[in-house]
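Removed from the display is one protein chain of the complex; every other protein chain stays in position.
== chain A ==
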Amino acid sequence: MGEGKPIKLQMKDISIEFPGVKALKNVDFMTMTGTSHALIGANGAGKSTLMKVLSGAYGHYTGEIYIDDEPVQIRNPKDAKDLGIQIVYQEVDTALVPYLTVGENIMLDYSVNDMGKKQVVSWGYIHKRSKEILDKMNVKVPSKKLVSELTLAEKQMVLIARAISKTCRFLILDEPTAPLSHSETEELFRIVRDLKQEHVGVIFISHRLPELFEICDDITVMRDGEFVVNESMREINQNQVVEYMLGRKLGDQFPQMDIQKGETIFEIRNFSDGEKVHDINIHAKRGEIIGIAGLVGAGKTELCKALFGLGRANSGDIILHGKKLRLRSPHDAVKQGIALVPEERRKEGILVGESVATNLTAVNLKKFSRMNLFLNFKKEKEAAREIIQNLGIKTPGENVRLQNLSGGNQQKVAIGKWLMTEAEVYIFDEPTKGVDVGAKKDIFELIFQLAQRGKCIIYASCELSEMMGITDRMYVLYDGMIAKELQTSETNEEEILFYSTGGK
């Protein structure tokens, strides 16, 4: 734990590059022990990258880091830990060993780094020490319980306990509240306040503005890898923060087309997936592009998947053409005319080891087979070539394996396969994630073309500029529920962000 006198941490002129991307450009950051500091920015602003630099995960940055005006070197995680800088990442499961006990997980650093020449594990010491730490945090998790039996919130507590099991002057919490319920968040805040009392400096990354105003003393805003402002929380309000976060607009990226809207064909009533999303009411007309806005963790992906028959405990009605659909699996959904382009395209959308043609026809092989059995390779090839040409997929041929294509072109294949089938409702979940600007434009055009053909489009994204550019109407999701329905022509990015961060 830190000492009585506040210690200053400064990062000056930090830049870092990854192949092809300059992720951080001359960023400055300053905080003190005994305070909590909010770090905020839109997706891709560089918050997590900056904190990874501070915690030693990225050693190849340029710039200086000072603690109490003394220059320090942080090039690997051990450097950071030795200086008392600890981080709890958002994905708690990556840092925990599920089949070891809470105590062993808390004392993992000790077992790895501080055992020295000792070869025998002292179970007594491990459980005694971890119990001390948990007691101090006032957390009631038995140290002998297996981590695999814990809730997500408890796992987070275990990681915080591990962080403070060693010298901890600065504790970085990367979006700790995203998966937590309200009461769990309250519990976390209590611990943060206790840590502040213990002279720990807490750096808090979150997308939820109201909670930052509740828990933090200072705030740093970043945008596009650059430092924007460092202010005291008292001097700033939620609208100002939103203004700082917003970047320039990308309006001209979006095609301008007037699409004739038809009658309402798709409706979702009182829909809930039994886990993350609740009370969803959405309706969509022919040719309409409906946005699902919301920040990471708001439940967009869960909603998209549940609509595609993947939820385990769906309730409520999904109505297409006035008929109630029973969707028990994606197989049902496809048969009823619903298509989903999933977010994790490499994992869920495509077959990287198969050819472009195989990927494109996987959804509707029936169309390319004789007697619904034998494949018609000629027809498959022709159809694949047509799609490749229409979508401008950059590939040497239809037999090239997908792993040889760029991310944007892979995404076009993931979308293109659904053009082979006649779906009525197309659901897109973050279709532009990891796609370069040129390919983005092609994808937008593709979506417009689908709308022009009278399809319903549901477009989920956390990119505000896309919401403004492509949708006709949108529903803003916050914490699994629709916070607001907005007409795109009557709103702006600030308003969307306001509702997606829990504004009322």
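Definition applied: contacts are C-beta pairs under 8 Å (C-beta built on N, C-alpha and C of every residue); 3 or more make two chains touch, one makes a residue touch a chain; residues count from 1.
Following the convention adopted for this analysis, contacts and distances are computed from a predicted model.
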item	value
From "Sarcosine oxidase subunit delta", "Cytochrome c biogenesis protein ResB", "ABC transporter permease" or "VCBS repeat-containing protein", the hidden chain's UniProt protein name	"ABC transporter permease"
Selected from A:Arg190, A:Lys335 or A:Arg453 as touching the chain missing from the view	A:Lys335
Touching residue (missing chain; options A:Ser148, A:Asn404, A:Gln452 or A:Gln487)	A:Asn404
Residue among A:Leu188, A:Ile318, A:Ile350 or A:Leu497 that touches the chain left out of view	A:Ile350
Selected residue (touches chain absent from view) among A:Arg193, A:Lys366 or A:Arg453	A:Lys366
Touch residues of chain A, complete complex, unshown partner	308, 310, 329-331, 333-335, 340, 342, 347-354, 358, 362-363, 365-366, 368-369, 372-375, 401, 403-404, 417
